[in-house]
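Removed from the display is one protein chain of the complex; every other protein chain stays in position.
The block that comes next holds chain A.
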Amino acid sequence: MEPRQYEAMIAKAQSGSATSATELLQFMRTHKIHQPELVLLHGARLLKGGARALGNEVWTVMEQVFLAAAELGCDQWRDYCLKELTKKFPSSLRVERLKGIEKESLADWKEAEKIYQKILAGKPEDTVTHKRLIAMYKQSGKVPEAIESINTYLETFSTDSEVWHELGELYLECGMLQRAVFCFEELIVHNPRSMYNILTYAELLYSTGDLETSRKYFSLAAYLDGANLRALWGLVACNMALMEKDKTREKSKQLQELQKFTVQRLRTAYKDLGGSGAHGKPALNLLAAVST
């Protein structure tokens, strides 16, 4: 996807031709661009202008418009699209799922849950619906249910790293750090070179008090990317906490050396970034405070 392509398409769709609007909607679908206002604007115009011109695409566009309308609370379009889709595909599971989304947009969580559960009972391998169910629990504030649902999901689809991530975030939200740690370990297994995974894991370990291991993972992150500020600052914080805890001579010396080295690296990193800037100065001041 070229950087300017999307903007150019929007501008073109603005001008009013049906073809360019269709293209824009298609583009948004394939690239998973989330801008419901735009979808509603152009999709509604297309549907109004006559479904015949859209050919077979009309149903996809209708689904897209439905999702956008449900999100924005545009009731008329939502109801219209769902009615048409139900008429066209009376026995489709996909439409059934849309009905659940409709109920969600009305904040009728019970009904939505019932619909999703029904789909899942008939087709337990339907991952999209299961994820929808989890998202619904999360949206309605039922975190324990969401966690439970994720756990049943992961029992079968244990390689879905997205869901592991979601579970980790939810555990974090409830303050169950040990469990979050486990989820992020799983994420590291999935993608051991991801900076995000390593850093978050290290920070989690720091929070749980496992400083030694945390230091190791911060070091790993700093090793992978020597100029990563988050990793270096994490290492500094870790070292400080370790020095605080452990005052014995031998180890302390090594730690101090590591600390000195880290601070030096941070300094060069900030220098490379320009040294000044909004947070460059305070950061350097802080560094001076740390190293004394």
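Please note the rule applied: contacts are C-beta pairs under 8 Å (C-beta built on N, C-alpha and C of every residue); 3 or more make two chains touch, one makes a residue touch a chain; residues count from 1.
As a working rule, contacts and distances are computed from a predicted model.
Visitor: Any idea which of "Autophagy protein 5", "Vacuolar-sorting protein SNF8", "ER membrane protein complex subunit 3" or "39S ribosomal protein L13, mitochondrial" UniProt assigns to the chain that's been left out?
Guide: In UniProt, the chain that is not shown appears as "ER membrane protein complex subunit 3".
Visitor: Considering the whole complex, which of A:Gln35, A:Thr156, A:Gln256 or A:Asn285 touches the chain not shown?
Guide: A:Thr156
Visitor: Out of A:Glu71, A:Glu145 or A:Glu185, which residue would touch the omitted chain in the full complex?
Guide: A:Glu185
Visitor: Which parts of chain A face the unshown chain closely enough to count as touching?
Guide: These residues of chain A touch the chain that is not shown: 8, 12, 17, 19-20, 23, 124-125, 155-160, 182, 185, 188-190, 192, 213, 216, 220.
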